[in-house]
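Here the complex is missing a single protein chain, while all its other protein chains stay put.
First chain written, first letter: the chains are A and B, and each begins at residue 1.
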Amino acid sequence: MTLRRRDFLKAMQTAAAAAAFSPLLTSCRGPDRPRSRVATAVPPPRGAPESWVVSTCGACPGGCGIRARLVAGRLVGIAGNPLHPVNRGGLCPLGISGAHAVYHPDRIRGPLRRSGGELRPTSWDEALSTLTARLRDLRQRGLSHTVALLDGTRGLSRDVAARFLGAYGSPNHLGGRPWNDVTATEAMRAMQGVETGAAYDLENARFILAFGSGWLEGAWSPVGAARAYGIARRGRKSGRVQVVQVEPRLSVSAAHADEWVPIQPGTDGVLALGLMHMVLREGLENRQFLDQWGFGFDWLRALVLRDYHPDAVSERTGVSVANIIRLARQFASTRPAVAVGDDRNGPGVQSVESGMAIHALNAVVGAVNSPGGVLTPPGVPLDPLPAFGSDERGARGRAAPPLGGGRADGPSALQAWLEGAGSYPVNLLVAYGSDPLAMLGGGERARVALRKVPFVVSFSAFLDDTARLADLVLPDHAWLERWQDDPTFTSRGFPVLGLRQPVLKPRHDTRHAAEVLAEVGRGVGGPVAEALPWRDFQEVMKLSARGIHRSGRGALFDVPEAEAWVETMERNGWRATNFGSFEEFWAGATARGGWWDPVYDFGERRRVLRTPSGKIDFGPLARSLDPRGTRKEPASAMARAPAAPSGYPLKLHLYPLLFAFGDDQGPLPLVQDLLGRELQESWSLWVEIGQSDARALGLEDGARVKVESEEGAVEARLKVYAGVQPGVAAMPVGPGGAPGQAWRRAMPGQAAALVGPRHGPTGSASAAGDAWVRIRRA
Amino acid sequence: MSPRPTARRAAANRRHPFAPSAAARSAAESRGPRARALLLAAFAAACTAEARQPIAYNHRVHVKDLEIGCETCHATSRNGEVAGIPTLSTCADCHQQANGTSSEEKKVVEAVAAGRDITWARLYELPSHVFFTHRRHVTVAAIACERCHGDMGSQTRPPPRQLVALSMDRCLECHRERGASQDCDACHR
Partner (left out) sequence: MNERPKAGPRWGMAIDLDRCTACQACSTACQMENNIPPPTPEAAAQRRAIRWMDLVPYLEGEFPRVKLRLLPRPCMHCDNPPCIKVCPVGATVKGQDGIVAQVYPRCIGCRYCTTACPYTVRYFNWYEPSWPGDLGQALNPDVSVRPKGVVEKCTFCHHRLQKARDLAAAEKRELGPGEYNTACAEACPTQAIVFGDLDDPHSEVARMTRSPRAFRLLEDLGTEPKVIYLREGEA
């Protein structure tokens, strides 16, 4: 139909008339109604009462302080708490999106129970009595050890879970995250005998040699690490820090380094030993430190000098000999220098052996327990919860062989056990702050393994992968709705206790998971009931916080200027506490966000070195490199390059995405969108290879491809990225998301399905660094 | 033909936010002229929509006779963003028992006794893209309430619509007069 001039003019008139009535341009003489046409979202009314509540972010283990803004009872914004020493007002995207986690459409609204093959809503009474009955039954039949709990929480909720299992009679309190307590923490445990983990004093370092991925994007505390970086770059008088990043791909962290050293995946430890070799050859080691604080170094020295010549190291790692020599000199002659080996957020890319090698490198230049080096933060002086009694059943249960120990990669240990390594079945699994199915890749193999457990319970607030196959879901509050303690430390090694308090009432019919555990324990009866008398988690927090009050140390959070005051006072033996009675302490801590002790005593040798020798023990590393002690030929897996299985030519490098690790956040749309921004990717899984490899495979940027390993396969988008070296395929990894949720997690966990379960805390060759893949068009 | 029916009909043909949907309109049209007339009446009513208050509050008695200032009931008109509509407790100060014989007052006393908040209909509601605070205009600019709200103090019944029709033109006129900012972003957000 042709448009005639008359029609056109008429249409214009009508349009003009319509526009005259456009809601935004006219005002009718009547009640002035809001003109917003957006029916789905209405801001709170004007002039509504406003308040701010101080709390601690619970989106990741970093423990930043937050202030939540509430208008008319609605959570409308989250900002950082400038008084909190970890973040001093800064935040990361996870914390900032906290309100979305509370109002998320995929939150579980009440307890669910599987019946007729589906999860159906049930009452708390029904749910808890079901669980209690099962637990009682298992205990009665002497099978209490067949109950396992995967625990991704920290602090007192972890203690409550430990008490529950201890009194109940199970040795199976497992870590809830696949990359929990590996590398630096394990290395310090082996070499120093301490459990607390590493604090990298980056603010005071002049040279940072970072191994592995994402220290600036993830690490122990994303905001803490970023803050220290900012200070070390431009925020101090002692000059700008030099950063060298050793990593298989050009990550965001590597992009911010002064130099990026590409390295073959999984060979960080080899390079560390190669650097150590050069430091020793050129006599640049800190001899005084090693004599005073090192034990068994001669053995290690002999091995390193013999087996880690730059030529061999260069061949293994792909780093040129010239660079190895130069880096070694830079590292050893710029004091203070520190090597960061904490790959905590990575899926075991580094083995513990690598972690020990990096820690030893630090020791060789005297960067352990010294300013600018690796510190051992003291714990928060909390009171331990009162001891609890036991009965015969409990004792027998606890004596059973443990499923993996509390320090292992829990989900992997569980999978290996269920796949046949175990000596008894797992009859009941509790996932607390943990999504094992997603963390194991969410694929068929993991599903088959977990289906062997007849009864699975999840405390998740969202329908994550594990909750979807669970038999019982007991949804926890969102982190903004609950009381919790958040013990952590700053990069300068100062212990911090952040307090998390509810900023608004729970939105749905959820309950605090630790309180639920206690109630179930009371239902089981006997010593379990005695071990868990508390109905209110705040009670538990107050009980243990009395220890801080009694210690007379530290101070409630205050402005940055107060830090120097507290430090000076304490160093001279005075108290600098800004609280009187315990009530004052508690009121002040909840109002300001928490307590800390800004003093690190470098002379506390006995606290920091708890090995039998009282020194840094190089034995475990030396033994690992030379297990038969033959001193004849290298036997460590690190020294030999594993051969690529035929048909799988590309070495796989899995790297963690910072923001994919939010604890019970659910997929957050703003976070989903920003993942992969540096590559202009988002919302779906991708695999990165270099230009030359892409050309050789005949694939172009954006092609849909299939990535296959001997363990599994995934589909992904191909990204041709100049920041990936030839022969390497890099993929992001994070907990997966099930279809049907409002937003999928950007990185379905399938990438983790490409590597097998990692075995045990000291497993080395089984680390993901030795996975191989092939890529072809899908 | 007299102008009014034409204007009404022309108005009925145009899309208006308060108008019934096209579907309802066509349904009415198919039922004949009577239905159409009713619909037009409804439309007219919607266009000149009136606010109906639950209680016929008499401003004059309170403001002129009892000399209660605006701020006593509209508590945040001096220091807040909005003027505020009185809460039940404000009314309860005087109306625990009936002070007169008015049937409207009886409704208030009942509400006070039951602790039931009175849901007043709003007459003034600015769109979300406007930034306006009473504080700035009442306290800083010292503008009398009557300037924008009209002589509410003399009203014996709640007016069905704003006494002074607020529009952006009116605001700008006053801003020009008094030398206040006329930048778009002073008031738009």
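Everything that follows uses one rule, which is that a residue touches a chain if its C-beta (ideal position, glycine included) is under 8 Å from a C-beta of that chain, and two chains touch if they have at least 3 such contacts.
Note that this is a predicted model, so its numbers are computed, not measured.
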Checklist outcome for this item: Filtering A:287, A:677, A:695 or A:777 for touch with the omitted chain leaves A:677
Checklist entry - From the list A:222, A:554 or A:712, which touches the chain that is not on show? => result A:222
Checklist entry - Tell me, which residues in subunit B touch the chain that this view leaves out? => result 79, 127-129, 131, 133, 135-136, 139-140, 181-186, 188-189
Next on the checklist: To test your reading of the contact rule: which positions on subunit A touch the chain that is missing from view?
Outcome noted: 24-25, 36-38, 40-46, 48, 71, 74-80, 87, 89-93, 96-97, 99-100, 102-106, 216-217, 222-223, 226-227, 229-231, 233-235, 240, 250, 252-256, 258, 260, 262, 507, 658, 669-671, 673-674, 677-680, 682-684, 690-692, 722-726, 742-743
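By our rule, only the chains that are shown with their structure count from here on.
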Next on the checklist: Just the number, please: Cα centre separation of subunit A and subunit B in whole Å.
Outcome noted: 55
Checklist entry - Okay, in this complex, where on subunit B does subunit A touch? => result 14-18, 47-51, 76, 80-82, 84, 121-129, 161-162, 165-168
Next on the checklist: Applying the document's contact rule, which stretches of subunit A touch subunit B when the two form their complex?
Outcome noted: 17-18, 20-21, 23, 27-36, 43, 46-47
